[in-house]
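Note that this complex is displayed minus one protein chain, with the remaining chains in position.
Let's turn to subunit A:
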């Protein structure tokens, strides 16, 4: 790509991607396009909004149907262009710019890869069958369709697989693709395909999974290559490029990788900033059950195992507890059991690590409900989602300790039995706060901030009264 001055409008277009895949490029090679400097940054930021939006949606535990809608919306809003013919260009350019930015470290690569793959997967779903076929051609898949003879020999097994998933047996004209099982790990894990002699037989409606895996492995390889090339280029770049150019692009590239565009609870809201003395009070009033349980256990045992420390620690960070107060909080509890010295030696490092002050300096984000629900607490662990991981007996006891009345309790337990753990938590919230929570609980910090929103105004007004009374 060539970076040109704003006056130039030429846009040569001859990417082989576009010729074979009009709507969903595979980003195999950087196209010979000319990009205006302002587009360089703005295209990338628009795409970044889409990727961050996906990231946000996933961490809130959105279901696949919701994610589909979200992706469609995000793409429509951010990736359009005044000239219809430029839409594809913007798509391709923005991808490659972000690739340059996000190839530099392992963490960035991992994040970029996950989000681009999720984006690809949902966009693939929206394609027409012909367009999907075209993508599959690009991956050499159409030639791996199962012929009639083979189909006949395995028809019964294919039928068993379909019926095991509650689907009808495949008809005579159903298309199946025979691919090495390594290419469809998701389908293998869920026993959703028939596997024989190392090959998986993938149905047409499962092709998304296959294509997504192939896209992912392709992108993963090129990202690492891009990194090596970029390192080499940068060396050549910085030494041979004109001073002006360097100062134009480098800051943009640097800024892009650290910009964040939405709430992920890594930045606490103002009203939610709590200090050490507030914790006991807000724990009773505004913590969701999972955090309340951890908090109570910590006060009781003066100890928590690693999973619990992570889950509660990051939650507290999201709620607004700063590093100094966090250290004081954990120190106060742990030193009662293990002593001051051992706390400093063994535990304080991890707390600082959570706040991004040690090691990789990653500023960890608090866990979403999805993540907590899917965790697997073992013996001695207190983390996880009580609605999922507690027995009915224990859960009832915990809920009544929180103050949930018996009628609400039954509704909550009903949700739990049907495995709607987040809905159960939402009902608990509603029972305790006397108000509905339409959005539903997707994140413990969301529970906390919503709770504070309801309780705070009352708090403020009572403080006001105090002030006026004094006067």
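FYI, a contact is a pair of C-beta atoms (placed from the backbone, for glycine too) under 8 Å apart; a residue touches a chain by one contact, two chains touch by 3 or more; residues count from 1.
Following the convention adopted for this analysis, contacts and distances are computed from a predicted model.
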| item | value |
| --- | --- |
| Choices "Sodium/hydrogen exchanger", "Translation initiation factor eIF2B subunit delta", "DNA primase" or "Glutamine synthetase" - which one is the UniProt name of the chain not shown | "DNA primase" |
| Option from A:123, A:389 or A:443 whose C-beta touches the chain left out | A:389 |
| Options A:29, A:42, A:142 or A:160, residue touching the unrepresented chain | A:160 |
| Residue in contact with the excluded chain [from A:188, A:279, A:338 or A:454] | A:188 |
| Absent-chain interface as seen on subunit A, which is shown | 105-107, 157, 159-161, 163-166, 181-182, 185-186, 188-191, 194-199, 227, 360, 389-391, 394 |
